[in-house]
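Report on one structure; see the data block that follows.
The complex appears here without one of its protein chains, the remainder shown in place.
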């Protein structure tokens, strides 16, 4: 069984993340969508909120399992017997950062491969921080996040 | 009447900003130079200081009006009946970030267009944070900010 | 009257070019869409073919005038009394080349300004050479060029 | 059976290409390494030479099949019932071009996905044209191409 | 005597920094490796710790002198009678930031030149923050920092 991990802060999950996950499930038998417990920047949503929003958004994908992890991504990947890490690339993208992370992870464990998938052009501008910023000013985030998240964020 | 908005933190206004504004006034009948009240990063100068420095620097431009705004840029642009947002690009530039903002704003209101103007090569290195850093160590900031701002910053 | 020039090879005109022109007509009173007579790379379509395809595609835009020019863009702009040159930027873009051209043109005539407009995310991948390549293999170019051009290219 | 295509000019195949193929065979059941019959730039080696060099280099990989194709990559992928196109990314890389191609291919057939794999840091500088240039001056290309290709190129 | 300065946060010094220093000592008679006393981001290690780790790592380089400085780099360079500032570039690199700093320093003193040296491909992924992150989770940092630093960091 081919297993992959899609790690991220998901603070919150966006339509761009879902787009990547939909592509990943065609390539793998099992995809762990794994919220980072301790991201470098203090997250806006708590870990349990971020995991819950992922679960609400991904309920219908049978191959997907939402989890969270602490510590090194590589250690988590080994525990899950996952040989692949998935990362999304946007045309507008901190590609350099992604490459640096992928090379560092390869240095830590050369048997685990990072693959990059491309988000849809229409999500090029989309990031979690953009969503948070627009939502905080009462802007319209429809289409930027899954419907269930949109309702939840506008309630706040 | 063609109206444009030039938004920014202006923390403080630099000669690069003035350069962009001088180009903008040739293209538009009215240019709102709008200090962001609540930028993502905590500003060094207060909103009233940033607005005052803009006013001192831009007094002679008849088409320019200095203001500030809170909330979504798009909402402010609508209120001002401005169909255009102006952004400066430097050869050395976080172009990706600018593009992401512009696409997000277009998603929020497709009738408001972002246009990019190019700063002079000589200002390529110039940013507000660079000015603050040099000024804080007593370095020479002449030519980096308008004369009135230079006097003000060196007094501090 | 505010006049602008949108120069290019247009070999052939694409939906991305039309997208930029639609944005330009909102900003200017008159837009010259000007096919370069002698582009650096030998064009695939002759100058008269490229101009004809532009005319077919742009007939309905009252503010647009299709022309061609030889020699320096700056000389052509002066002749047309145009103070602005328009260039499109794609998220996937040879931004560096555009910037170099714009700075060179500014050096030649500092009174003529280059402004950059952003194409729609959906056209990010689109270029004239991509269209030629796909069409040459009988691929589907619908949506990549105006309808009138699509019919013409598939006839060949 | 998960099938992928790794297309390229392979003019000639380099150690960087082999590195990508070694990563691809861990992810897929069958990998078609497909030499482009008609690349945009006139190739230095003939199609049969390029295919032969690939075959010599890849004989030991049971999952790999060397082929060539003309026309659209997407048509070839459909014929092979391959749902994935593989592309290598180098830290030093024409990433923009790769992204443009991938988005164009997705537009032509949204069911065929492009994934990006990262070459080893040590091959960052390596390209077919670099190899040809160094070999043409009698420079040392050991480590830049598979051993069998090295012998062949130095014989010429 | 040709004197150069290699400034940085060195928070902590990495194998990539050492690689640059080894290249610098071939070009200059004296190289000051200068820890920035007051970097923009709050450092993880104290200034005395950062200087001590540099001293441990660089003891064997006779031309190298480890120091620290406060205030403007240009003022420090003048005091040391150094006409050259050395910066390392990685294939994966915030090149734009480096260029901005170098142009700003040239504006402050045109007689002091910045030169860029290239780190080894194998260190492309390496940064001080990456080392801190991996070390904090108990990951393996061998090869990422000098041996003496590795022992020190794993003791903590």
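To keep things simple, chains are lettered A, B, C, D and E as they appear, and every chain counts its residues starting from 1.
Going forward, a residue touches a chain if its C-beta (ideal position, glycine included) is under 8 Å from a C-beta of that chain, and two chains touch if they have at least 3 such contacts.
Treat the numbers as computed from the prediction; the structure is a model and nothing was measured.
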Which displayed chains does the hidden chain touch? B, C, D, E
Of E:51, E:77 or E:102, the residue that touches the missing chain is E:102
Touching the hidden chain in the complete assembly: which of D:29, D:70 or D:140 does that? D:140
Residues on chain C facing the left-out chain by the touch rule are 40, 71-72, 74-75, 96, 99-104, 107-108
So that we can see where the missing chain sits, which residues of chain D does it touch? 92-94, 124-127, 130, 133-134, 137-140, 143-144
Which chain B residues would touch the chain omitted from the figure, given the whole complex? 91-92, 121-122, 124-125
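The working rule: only the chains that are shown with their structure count from here on.
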Given chain D and chain E, the chains that contact each of them: A
To reach chain D from chain A by way of touching chains, what is the minimum number of steps? 1
Taking mean C-alpha coords per chain and comparing to the overall C-alpha mean, nearest is chain A
Chain C-chain D separation of Cα centroids, rounded to whole Å: 34
Counting only residues that touch at least 2 other chains, which ones in chain C make the list? 91-92, 121, 124-125
So, with touch as defined above, which chain pairs make the list? A-B, A-C, A-D, A-E, B-C, B-E, C-D, D-E
